[in-house]
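Only one protein chain is missing from this complex, and each of the others stays in its spot.
What follows is chain A.
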Amino acid sequence: MEWTTIESDPGVFTELARAIGVRGVAFEELYTLEADELKRLEPIYGLIFLFKYRGDDGGEVCAIDAEAESKGVFFARQMIQNACATQAVLSVLLNADDKLELGETLSAFKEFTSEFDAETKGLAISNSDVIRDAHNSFARPEPIVLQSRPAREDDDVFHFVGYVPKGKVVYELDGLRQGPINHGHFGNEDDDKTWLDVAVPAIQRRIAAYSTNEIKFNLLAVTKDQRISLRERIAELQGIGDSIGDSLAKEITQLSSELAYLESKAEDWRNENIRRRWNYLPFIFGLLREVAAKKQLMSAFEIAKKNREKGASDGQTH
C-alpha cells in the first residue's frame, strides 16, 4: 500500500495523467509568467506550483474559504507525503472536468467521493489502487535496498500546490491546509479579467517571498494537448485543396512545424520514461566487463582517483 517517490517532471505527469485515463492533457514547465507565454499555452486548466522546503514558507497567511467545497470545488487533504505530486495533479484535473476528458477512472472516482469530506477524499486517493499503481510505475527501479539510503537530488521534501479556476473564482488547493483558499473573482460583467489575471499575481507574491528565502521552486501549467487542435486545424486547411491561398499555405507550414516540435518533445518524454523504469544494473555489469576485457578498468579507476584527489587538494572540498 506504499507510494514511492517520483520525479516531478512534466513528462512524468503527462504520462501519469494518460495512465489514469485522462485524454488530451499535457503538462508544461513554465519559466516565465509573461502574458505572451501563457497565451501561447492556452487553454490552461490549472497551475501547479512546486517547491523544495529549505526553511520558512514565505507564503502569505490566507483564510480558508469554507464555502468552496459546497460550491463544488474538489479538495482533498494530503494523507501521504509521497503522493503529493499526484495529489496536486488530481486536484487540478478533478476541478477542470467540465473542460477536459477525465476518463472512466477519474470520473468514477469523482462520483464516488463527491459526498466525502476533505480528509476522506484524501484517504480515497491514498487507497486507490489504480492511481497508486500509475504513480508507482514511475518509480526508479531499486534492485538494491540499503539500510542507509544515501541522499539523492530528489530526496528533498517537495510540496505541491494547485491553482485552479472554478465558478469564476480562483482557488489555491494545498493538501496540507484545511480547505481551499480563495484568491478572488474574475470574469464578472464589469471586467474582462481572466483567471490567470488573478492567479498570476498571487503566484508572483509567493515567488518573491521564496526568492528572498532562497527556496527553489518550479511551476507547471496543465494545458490542453495542443497536438490535437493542431492536427485538426492542419487537416481542415489541407481539406481546402488546391484553391488554398498563399497565406493559408503558410499557416499549414507553420502549424506543421509546431506540431513536429511537440511530437518530438513527446517522443523525448516517452524515451525518458522508458529509461526511468528500466533496470540498468545488468547493462552496467556488462559494460564493466567489456572495459575489463580491454584491460582499461583499473587504469580508469586510478585516473579517477587521481582526479578526485587533485580536486580536493585544489581546495574544492565536496
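Structural remarks
Everything that follows uses one rule, which is that a contact is a pair of C-beta atoms (placed from the backbone, for glycine too) under 8 Å apart; a residue touches a chain by one contact, two chains touch by 3 or more; residues count from 1.
Convention: contacts and distances are computed from a predicted model.
Of "Trafficking protein particle complex subunit", "BPL/LPL catalytic domain-containing protein", "26S proteasome complex ubiquitin receptor,subunit Rpn13" or "15-cis-phytoene synthase", only "26S proteasome complex ubiquitin receptor,subunit Rpn13" is the UniProt protein name of the chain excluded from the display.
When you scan A:Ser114, A:Gln204, A:Ser264 or A:Gln296 for touch with the missing chain, the hit is A:Gln296.
Where chain A meets the omitted chain, the residues involved are 52-57, 79-81, 133, 136-153, 155-157, 159, 176, 271-272, 274-294, 296-298, 300-301, 304-305, 307-309, 312, 317-318.
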